[in-house]
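The other protein chains are all here in position, but one chain of the complex has been omitted.
Up next is chain A:
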Amino acid sequence: MDRPSGVRFPVPHKKVSLDIKGNKTDVVICSYNDHFLVIVTQIGAMGTILHARKEEGVSTHPTFSVSVIFGKRDEPMLEACARQLIENISCSSSSKPLVLSLGLKDHSVETLKGIVSAVIESRLCFTVLQISRVGCVLLESRFSDEFDIQAFVRGFCRLLGLSSCFSDTKTALEHY
């Protein structure tokens, strides 16, 4: 069945291949409505699968919970990797949980740091730009690995003398 052209597949994904300590590493990041999925593999399989999420709470400092749902349950480095990623991808409004799969040849600190930085560089982000308080332009950037798009948009706003720039839709809507 033909779909209307220009209709995007609802789950954007990004695939990256990199070298970490001599091991070819494939990374796939998918963004579902209510979850992020990150697959990191050096062994041709998903390996250990972890689930990480931000806890709902009243305190100002968010807490995160990480658990292994499949595979090695005695590797603290894997949990630390998941924790770093969920802390990084969660912001005040968006708190999608993360499913992380790590199929690695080694669990050294260097490898896991390499993975965390590769994923953070590739994360999906959305930016809302307000213009003259009349309307707002949704500047959608799905892949921010070429440059820091949020810094770019803020600089752009300052140049034009715009009054506000919000980094996510929810905060922008709350402003009104």
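Following the convention adopted for this analysis, a contact is a pair of C-beta atoms (placed from the backbone, for glycine too) under 8 Å apart; a residue touches a chain by one contact, two chains touch by 3 or more; residues count from 1.
Note that in this section contacts and distances are computed from a predicted model.
Student: UniProt name of the unshown chain, from "Proteasome assembly chaperone 4", "Trafficking protein particle complex subunit", "Phosphatidylinositol glycan anchor biosynthesis class U protein" or "Phosphatidate cytidylyltransferase"?
Tutor: Not shown, but named in UniProt as "Proteasome assembly chaperone 4".
Student: Since one chain has been left out of the picture, which residues of chain A touch it in the full complex?
Tutor: Its contact residues with the unshown chain are 1, 3, 5-21, 24, 26, 28, 30, 32-35, 37, 39, 41, 43-46, 49, 51, 69-70, 99, 101, 103, 110, 114, 117-118, 122, 143, 145.
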